[in-house]
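What you see is the complex with one protein chain gone and the rest in place.
Here the chain labels run A, B and C in written order, and each chain numbers its own residues starting at 1.
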Amino acid sequence: MNYQPILNSIYKAIKTTKDKGKVANYIPELSQVSTDNFGICLLNNTQETFKVGDALKPFSIQSISKVLALAKVFSLVDNDLWKRVDVEPSGNPFNHLSLLEHENGIPRNPLINSGALVIADILVSNLENPKEDFLQFIRTITNDNSIDYNLNVANSERLTGYRNYAAAYLLKSFGNLENDVEKVLDFYFHQCAIAMTCEQLTKAFFLFSNQGKCIQEKQILSKSQTKRINAIMLTCGFYDEAGEFAFEVGLPGKSGVGGGIVALLPNHFVISVWSPGLNSKGNSKLGMQALEKFTTETKISIF
Amino acid sequence: MNYQPILNSIYKAIKTTKDKGKVANYIPELSQVSTDNFGICLLNNTQETFKVGDALKPFSIQSISKVLALAKVFSLVDNDLWKRVDVEPSGNPFNHLSLLEHENGIPRNPLINSGALVIADILVSNLENPKEDFLQFIRTITNDNSIDYNLNVANSERLTGYRNYAAAYLLKSFGNLENDVEKVLDFYFHQCAIAMTCEQLTKAFFLFSNQGKCIQEKQILSKSQTKRINAIMLTCGFYDEAGEFAFEVGLPGKSGVGGGIVALLPNHFVISVWSPGLNSKGNSKLGMQALEKFTTETKISIF
Amino acid sequence: MNYQPILNSIYKAIKTTKDKGKVANYIPELSQVSTDNFGICLLNNTQETFKVGDALKPFSIQSISKVLALAKVFSLVDNDLWKRVDVEPSGNPFNHLSLLEHENGIPRNPLINSGALVIADILVSNLENPKEDFLQFIRTITNDNSIDYNLNVANSERLTGYRNYAAAYLLKSFGNLENDVEKVLDFYFHQCAIAMTCEQLTKAFFLFSNQGKCIQEKQILSKSQTKRINAIMLTCGFYDEAGEFAFEVGLPGKSGVGGGIVALLPNHFVISVWSPGLNSKGNSKLGMQALEKFTTETKISIF
Partner (left out) sequence: MNYQPILNSIYKAIKTTKDKGKVANYIPELSQVSTDNFGICLLNNTQETFKVGDALKPFSIQSISKVLALAKVFSLVDNDLWKRVDVEPSGNPFNHLSLLEHENGIPRNPLINSGALVIADILVSNLENPKEDFLQFIRTITNDNSIDYNLNVANSERLTGYRNYAAAYLLKSFGNLENDVEKVLDFYFHQCAIAMTCEQLTKAFFLFSNQGKCIQEKQILSKSQTKRINAIMLTCGFYDEAGEFAFEVGLPGKSGVGGGIVALLPNHFVISVWSPGLNSKGNSKLGMQALEKFTTETKISIF
């Protein structure tokens, strides 16, 4: 199927939206990005690429990285992982510590911040050179060595990430963090600071639409593991807008405060959108609209 | 595809499980059902039926009825519905009132009790003879006039349903219940007291796997509405085990405390299981196992 | 000590306040009372009375009645009471059901609504003619047979008290309500609908400042019971403004949404204020100010 016309039509219809949302303003590197940026890329399972707008401009993937870290951990420790983190949707904004406290330090799922910190902790324990090895993993699954950490972003996160420190220390107090808080957060802030273009993002998530095989046809995850990560993306990928996204878009996906969203139809394609302005729930405003429009017009959905 | 061998094999493997869970004990009618009952039925989209065990024995569908009530409301008022109930997973047991209170009387989703009461309220407002008309709706979509309310069950629910009264009055205090509490609850207790067999249940849910068309090929819901109800089932259909079900089974579905579970693969089939013993989350213990086994062995999933 | 000059001076200073707060508007009987009403009465332990303003005009005592009901129950069942209700401050608005749910149906204290419903339930179980007997109790401790229920108020509460119905049914679901919800609420709505003047209120609370002996010198409560009710008033008497009242005023006391407040210095006096305008926490705005001024200027406090 030729997705180019539909991408073009969505781009044209949405690009001119006046209220583009507000960029994340907690660190300078994110607050200075123009809300005029808007790109879409689709990569189908025969590895054809369709793109429009700023699809080749790198942006900070932020929380989208949590899915990639989860994939790496799942490939390393398999289901042992679920002793330390649950798979239930939280129905709460991404940074609430209350649930963590009420549930004895077991995060609700691996895509909220506290859960992602547990995942980061497992990577720090299991990788020889955590930051280097994780970056290499990303480069391998995308077949793209140009992908890198944005060190300014990582550094800014470190200087202002008080709430992540709070979550990490709370996990530590429950015995659900093996390594030093500083070490885990250093890894985590780097992980979130990976920069990618829309196109690179579709490549990175290709394995989730391709039964666990990455773009180089290497089996990264088993089919069952792949299916499970897709289920988690669907139920937990959009903070307290997860139900809304399932309802309106109907695809597994993940968003980040950098304004990126990636979603996929298993066995068919990965689609990514980038527009830095966020809605009140912290998800890309135009990105959500673009994906709603895409699935409405194509009638594509897992449901 | 011939599903009979796989159903037989699952039935045989699971039937002999020693710990079959505990039957719901809050009303006599449910507590007296034997945990030995176990049936499975699958209805594919070409209307072939496969069944094994007690698939023709009626049981109380309980919360499974919420999806059917939601379908009826959706067909009547379309998206106006979403002003009064949200679509986010609750991550909480089915009867918690706390969320309702923190969110100004807007239930998290239509499948938790408070949300289902709002749905019942809309039916009471919009149907001429609510109980008769709703039963007729069920009979129409199943093409089966033998389906009926179990009045003993309805009456027992009324006598012990204090928490549902509490939820209804709380909704009323927030102005999110139009009709008298007694009237809404009378309808609701009847709705939950519908008795069906596994086979009837697959027929009732056929429309969700068939893009909105029921077994008589009548268009009950639009494709978009159907897709949305499936999304809600996936994210909210199993109380605080919704994430787990998506993760382990990977199909939209709904459970009831009568021990029934129904799930579906859009465009392919509906499958129902009945085993009255419940796990600690209030879902059928053997039912969950049967569906996990079914999707694991067939590798079927929406993900 | 002659309290007349200080009462006069407080009355004069506060009477002219422009922002007098807002009257409770959930029932007509309360919403139609003028915010110009303002009265103060002090009754010392030698039974001298000092008053100013509208101290002889009756108003709806509402939640203030909870202390009197608690006193009656305490005199009937003594410490058995504490199996069904706790004595901890709630730190929450008066009508939140969340705590009740998280704490298995044991209300935090007898002065929040759910706790007062348990108290009402005990009275219904233990009094032959609950409404008549409770009214007689009030008339006895005040030596005033003119005190009565305002039946219009009681009836209006019944018609709009959805949240109290919700609380009662929730208690019932936890097995912490022995009698029928309707019967308990009928009693409770009457109890809250007692009308008293500031002067009558000081008489009714005289026993709490007089080691358990009422104005007719009859021993209603033991010294220890009296001390305990005073402690509960101090920690729980003002919803989520209890700490503020202890901090600013420093006396045990209780407020009602009718705009009444009563407070007392053990062994010295009872003081009551009435001004129907409420602050954002639901306590009489001018009443709070008057009592703060009173204790600041007289330097009177239990601390």
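One rule holds in what follows: contacts are C-beta pairs under 8 Å (C-beta built on N, C-alpha and C of every residue); 3 or more make two chains touch, one makes a residue touch a chain.
Predicted model only: the values in this text are computed from it and were never measured.
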Original post:
Which visible chains touch the chain that is not shown?
Top reply: A, C
Original post:
From the list C:57, C:183 or C:227, which touches the chain that is not on show?
Top reply: C:227
Subject >> Residue in contact with the excluded chain [from A:66, A:96 or A:254] >> reply: A:96
Original post:
Of the listed residues C:39, C:89 or C:161, which contacts the missing chain in the full complex?
Top reply: C:89
Subject >> Sites on chain C contacted by the missing partner chain, in the whole complex >> reply: 86-92, 99, 108-109, 223-224, 226-228, 230-232, 234-236, 240-244, 246-247, 250, 252, 266, 296, 299, 301-303
**OP:** Mind listing the chain A residues that contact the chain we can't see here?
**Re:** 96-98, 101-102, 162-163, 165-170, 172-173, 181
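Just so it is clear, only the chains that are shown with their structure count from here on.
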Original post:
Any chains in contact with both chain B and chain C?
Top reply: none
Subject >> Interface composition of copies chain A and chain B: same or different, split at half >> reply: same
Original post:
Once you find the CA centre of chain A and the CA centre of chain C, what distance in Å lies between them?
Top reply: 55
Original post:
Distance from the CA centroid of chain A to that of chain B, rounded to the nearest Å?
Top reply: 32
Original post:
Which chain A residues reach two or more other chains?
Top reply: none
